[in-house]
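What follows is part of the complex, with its chains left where they were.
Labels A, B and C are assigned to the chains in the order they are written; within every chain, residues are numbered from 1.
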Amino acid sequence: MSEQTLDDDAMRRFPVPDFDDIPEDLQARIAEETERAGFTPNVFSAFAYKPSHFRAFFDYHDALVEDTALDRDEVEMIVVAVSGVNHCYYCNVAHGALLRIYSKNPKLADQLVANYRQADVSERQLVMLDVAVKLTEEPAKVTERDIEDLREVGYSEEAIWDIASVTAFFNLSNRMAMFADMRPNDEFHGMARAKRE
Amino acid sequence: MSEQTLDDDAMRRFPVPDFDDIPEDLQARIAEETERAGFTPNVFSAFAYKPSHFRAFFDYHDALVEDTALDRDEVEMIVVAVSGVNHCYYCNVAHGALLRIYSKNPKLADQLVANYRQADVSERQLVMLDVAVKLTEEPAKVTERDIEDLREVGYSEEAIWDIASVTAFFNLSNRMAMFADMRPNDEFHGMARAKRE
Amino acid sequence: MSEQTLDDDAMRRFPVPDFDDIPEDLQARIAEETERAGFTPNVFSAFAYKPSHFRAFFDYHDALVEDTALDRDEVEMIVVAVSGVNHCYYCNVAHGALLRIYSKNPKLADQLVANYRQADVSERQLVMLDVAVKLTEEPAKVTERDIEDLREVGYSEEAIWDIASVTAFFNLSNRMAMFADMRPNDEFHGMARAKRE
């Protein structure tokens, strides 16, 4: 663990702490994440600035991806469509990479960053993204009709809750990343861009 | 604990579970909250729908109010100003009540729900609310200049992080409350409206 | 009448005149209003700044509430929904109090200030508020279709004219109150908040 470092340029508006100075549970989580990814995603380095928020943020994130009625790639579709609408550089790029991995589609992230209405998604997923983007852009205009639209294309009650939850969480996440000026790791930009069979 | 119940009308778009059916840690947290407030705030009944999200949501919330460089009433000022801009009925009313309590000002919540620019806050708090509302309404337009504005009126680096964190979290919270159509308890509407000396 | 005064803090961007210095017809109207309400609503003190406008403003207002095909509480529902959307502190609070009185519902004003879509109103009133808010936010997009929607839920031709008139007048009123920074009387904030049987 002695070689683990956090990138000073992970964010530009707050100082990134030294790995050796952060609490052990954060060190452990970062080490694990680093091993899995092959590098330390900058969002971990950035949130290490405030350990109590680091724990809360990643616990919420983990709940969203581990206890969900949605497919793993659908979660990332929502994340990228929401981040595209909010114009979040960090999330576009980091979650764009994840989406390319989970969907095995090297173009889907670029589509969703631009405009989910032109993306190669199913009719059902299009309704999901309609609601996620509406909840992002004009939450006060969401009505029972939107929930019914999701039900009609087959999403379960719990999946509908999860769609809202992922959307809501990335409205938090985008704002933290943009406020702190978080920078995606170089690795994310080019990851999983080759076509997979 | 046998008499504890959750209000069926706590939210209108998802079923509120029976108190007896939810995990023990949620029961404990709700019992504690109920004892403190004298009633069960409906956001607890609503989030009990999905225990993993209940835990994540309240842990994040607790971190924001317990480990903060902001004054307790400043946290609620941000919450109410952000919720006013997002048009969130639940948060306007429930956090409006908290703000009346913490600020000892019976009019401040109505002011912030309407328009923070007309509220009786200090010059320094006005800058805080300028940034919180900008991060809510047009996060992509936040620049280094906004951070400097906060620094110039005396907010510490950590306080600036906390201003962003509270703002970001209630952009999550508002969206969950509006999507689920959460309803504030009757008690919140009239709470702490008398003038305090 | 010698004890009648106008609150210096009724508005913050123009001077409030002395009661003794204003024309007699204004004095009479203010005295009458004060007797009815038990205090002088600050909008009277503020408009006394310019007597010709005082007369025109309250005459228009009186026509709207005295010669109308709408129920009295429906008029106030429109006022509060429009003021909520325009973010007018004075009108939210003063007309929120009136709405609590006329509707005998202590929560309705808080709902309409936040988001009429989550308010406890009838289906018919929801259509009325849809049109009032559309005419407020994007008047150029109102079409024949909106008028037909009102007709279909049973509003008479005159009631439809009145819905537009109340909406239009409070688009005037909100702007004057916000421009002059009018402040609602303390009394309005807490008025009629107890449940009525």
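Some observations on this one:
Keep in mind that, in the parts below, a contact is a pair of C-beta atoms (placed from the backbone, for glycine too) under 8 Å apart; a residue touches a chain by one contact, two chains touch by 3 or more.
Just so we're clear, the structure is a prediction, and the values are computed from it rather than from any experiment.
The copy number for the entire complex in this file, given 3 shown chains of one sequence, is 6.
By our rule, only the chains that are shown with their structure count from here on.
The rotation relating chain A to chain B, fitted on Cα atoms, amounts to 180°, rounded to the nearest 5.
Between the Cα centres of chain B and chain C there is a gap of 29 Å.
Averaging Cα coordinates per chain places chain A and chain B 23 Å apart.
In this assembly, the C-alpha centroid of chain A lies 44 Å from the C-alpha centroid of chain C.
Of all residues in chain B, those touching 2 or more other chains are 87-88, 178, 181, listed in ascending order. Considering their complex, residues 13-15, 49-50, 52-53, 55-57, 59-60, 62-64, 66-67, 86-88, 135-136, 139-140, 142, 144, 147, 157-158, 161, 164-165, 167-169, 171-176, 178-181 of chain B touch chain A.
Partner chain B is touched in their complex by these residues of chain C: 84, 87-89, 92-93, 106-107, 110-111, 113-115, 118, 178, 181, 184, 186, 189-190, 193-195.
Of all residues in chain C, those touching chain A in their complex are 115, 117.
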